[in-house]
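Every protein chain but one is kept in place in this view of the complex.
Here is chain A:
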Amino acid sequence: MSEIKTKQLRELVEAAFPELDTVIGWEAGYDALHTTPVFIKDAKDIGKLVWNPLCVRNLSGYLVKTPPVQSADENKKIGIFVKGCDSRSIVALIQEKFITRDKLYIFGVPCQGTIDWRRVMKAAPLKNIQSVKMDEKQLVVEDADGTHSFALEDVLARKCLRCAYPNPLMYDVLVGEPVAPRVTVKNAYKDVQELENRSLEERLAFWTKELDRCIRCYACRNACPLCVCQDRCIAETREPKWLSQYMHTSEKFLFHFIHSMHLAGRCTECGECERVCPMGIPVTLMKEELNKITRELLNYEAGVDPNAVPPLLTFSPNETGI
């Protein structure tokens, strides 16, 4: 399945390549359980591109993070691979005019879920991984000790288990056939619903325990395609001085509150922040909660309609729902 798609996507890139400057995609990583981003500038490298359920990383951040991937030749576009979730980041960046649609050539990949390698390693410590195969029900990994199989629910990324948009919303060409979503948008917020059902004290205890582990490495911020302030982030400026160097949970709370508030109604729930957190803190949950509120109050979903304006980025005196 993955092999067929990989072959197909290489052919599609081959066909489109004359009008492209760079193609951002995924290539094989240091073992069979990992992939890594690759930037194809030369047609002879197209063979490096792969597609499999380990292509977790949302590549859209490369379009805006310093230095952004740009075409030197005005007439050429940047090719980029997106899954359903990644395409919403692209849509959001277009909405906010950080990128323009006509400079992009989007290869859309319908996706049946990506693997969270940390969950795999937690389930079974693997060594010298030889091969990884996924079908509709399970993941089969072959390593030095033999063959291990895992039920998909146990190893898929959390964001994939609650994915309502497996098919790219915006693309120039689709790799393969669209797939059925795992859940509807309405049912995508069960994780935060579960948290909401707890008492205030329990929630505070939950977050205090989780955020106390935060080491303020800002990896979550750096990985977020919509965190666009970068070196101007107020986590690091001292004018205004919102955050200090004081190492206390309150400062960690404040950072994550600011991060979440800046993403309210903008976050497309690609899960990068949670994926990159070295401490395994479920930080996407905060953004999910804000998105849930935005959906309920303002009937808005981020990264769906490129012409929509995120509700917190506009002034509308006739706003309904508040």
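By our rule, a residue touches a chain if its C-beta (ideal position, glycine included) is under 8 Å from a C-beta of that chain, and two chains touch if they have at least 3 such contacts; residues count from 1.
By our rule, contacts and distances are computed from a predicted model.
Of the names listed as "4Fe-4S dicluster protein", "Heterodisulfide reductase subunit A", "Proline dehydrogenase" or "Bifunctional protein PyrR", the one that matches the UniProt record for the absent chain is "Heterodisulfide reductase subunit A". Here one chain is not drawn; of A:Ala43, A:Val185 or A:Val309, the residue touching it is A:Val309. For the options A:Ala123, A:Leu174, A:Ala219 or A:Ile234, the residue in contact with the chain missing from this view is A:Ile234. The chain not shown here touches chain A at positions 96-98, 228-230, 232-234, 237, 239-242, 262, 309, 312-315, 317.
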